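All protein chains but one are shown in place.
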Amino acid sequence: MLITLTTDFGLGPYVASMKGVILEIDPEAQVVDLDHYIGAQDVREGAYVLYSAASWFPFAIHVGVVDPGVGTARRAIAIACEGAIFVGPDNGLLVPAAEAFGIKEVRHITNKEYTLRRASYVFHGRDIFAPVAAHLSKGVKLRDLGPEISDYVRLDFGTPVVDEEAIRGEVLTVDRFGNIVTNIPRNVVSERWRFNQDLEVSIGGYDIRLRLLRTYGEAVEDALLATMSSSNFLEIAKRNGNAAAIVKATPRMPVSIRHAG
Amino acid sequence: MLITLTTDFGLGPYVASMKGVILEIDPEAQVVDLDHYIGAQDVREGAYVLYSAASWFPFAIHVGVVDPGVGTARRAIAIACEGAIFVGPDNGLLVPAAEAFGIKEVRHITNKEYTLRRASYVFHGRDIFAPVAAHLSKGVKLRDLGPEISDYVRLDFGTPVVDEEAIRGEVLTVDRFGNIVTNIPRNVVSERWRFNQDLEVSIGGYDIRLRLLRTYGEAVEDALLATMSSSNFLEIAKRNGNAAAIVKATPRMPVSIRHAG
Partner (left out) sequence: MLITLTTDFGLGPYVASMKGVILEIDPEAQVVDLDHYIGAQDVREGAYVLYSAASWFPFAIHVGVVDPGVGTARRAIAIACEGAIFVGPDNGLLVPAAEAFGIKEVRHITNKEYTLRRASYVFHGRDIFAPVAAHLSKGVKLRDLGPEISDYVRLDFGTPVVDEEAIRGEVLTVDRFGNIVTNIPRNVVSERWRFNQDLEVSIGGYDIRLRLLRTYGEAVEDALLATMSSSNFLEIAKRNGNAAAIVKATPRMPVSIRHAG
């Protein structure tokens, strides 16, 4: 079965150890890297990445490890959905992606039969989440992992505030090109504005006039623009350049959009 | 079938989405990362990387996505070669690698049957190139993708100027070690000089006397040297060090080589 991995470890020995553990338990598993460069311990960014990529996969077990609470009382969980299973810490990381699929059942992983015998206190990715995913891949049932729970930790990307004057949201993530993905969903934008309209965006102390465009290449050379991200959120970008560097955008920075007067 | 991916996305959710789309369409496909750290929108560097790595693979479908023109009028193409198929934007990215194999046929991808139904304007890697590659992997024929074209965008690495005094070329790429790969082919060098001869290299405002050697370890400790890259171009390197940092080498920087007086 297909198993994807999302971590903040970087592609190195920690991720490799997880793959080794998985292949030891289920040599037939097909392991795919989803992302290993989540900001260190940035649970919300990890949640966004899982949310934006998992839906493009056929049925898979998605393992997420962005885990500042490793070794403490925070629980390990598995979530069964319509077309996917998620395995990871109970800190909200898995929730937006799982909700997009539709959550059927959440289990607290307590059965030590499916984790490494001497689980370390510092690396549950290798010692708990990887072996649980591999056992699920081999056919173990979710109900065998532990008791069903409903009080798992919730996380969402926030709801933009919409009023007469403006739409106010915040930065979700910045990609390698410096494109700024906000938490303002496509439909909230499209109810009010159309492509090729001019908007005024306030972010990081800057007030910027820019155009809402279908794609980068429609902008004037080197201009800032607004567009719809491939994950269907409002995105602020610069044609042939790095928008985030200009406004020094970072996750959680407030963004507001209004009609350009 | 084997499918390789070359992008400027970084290893993260964009690449993962492409893999998800491919595996959804063809669960039997074997996806291999060729490179995801091409300089942002640097089509020429991407073309070099594809050129230098693709030839080492058995028959494969190579997907390249370095695509500043995404969503504009630039075409999506597929190129059939003797031992490979290339899929990506019509901006030259695929051409040097395809020419090295020998181009048999180039198709403009217009058949929407093999792309995602609602292709975004900002992410053709996921919505066009990945599904087309997966359908080819499953047996779809190149001729089913769209009309044959011959006016595809050409790209080459430039031809060094050779005269009595010097060979003048430019920097193709800089690797992680700071080795500087130029666009001066091995045979142009070997017609004039032999290993263990001393050369004078002008690059980035520096005039450097160095020796043409078979390998790094033959240089005096910490010395700059010239050698032949594993892709058979003249390379400037530093034993146990970073040559690019010394001369601040960047892609397209002019390089000239003459006999050391």
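Should a chain be cited, it is by its letter among A and B, assigned in written order, with residues numbered from 1 in that chain.
Simple rule for what comes next: a residue touches a chain if its C-beta (ideal position, glycine included) is under 8 Å from a C-beta of that chain, and two chains touch if they have at least 3 such contacts.
Because the structure is a prediction, the values reported are computed rather than measured.
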item	value
Touching the absent chain when the full complex is considered, from B:Thr110, B:Thr159, B:Gln197 or B:Thr215	B:Thr215
Touch list for subunit B against the chain that is not drawn	2, 4, 11, 32-37, 49, 52-58, 60, 175-177, 214-218, 227-230, 235, 240, 242
Positions on subunit A contacted by the hidden chain, ascending	8-14, 16-17, 19-21, 23-24, 27, 31, 40-41, 68-72, 74, 120-123, 126
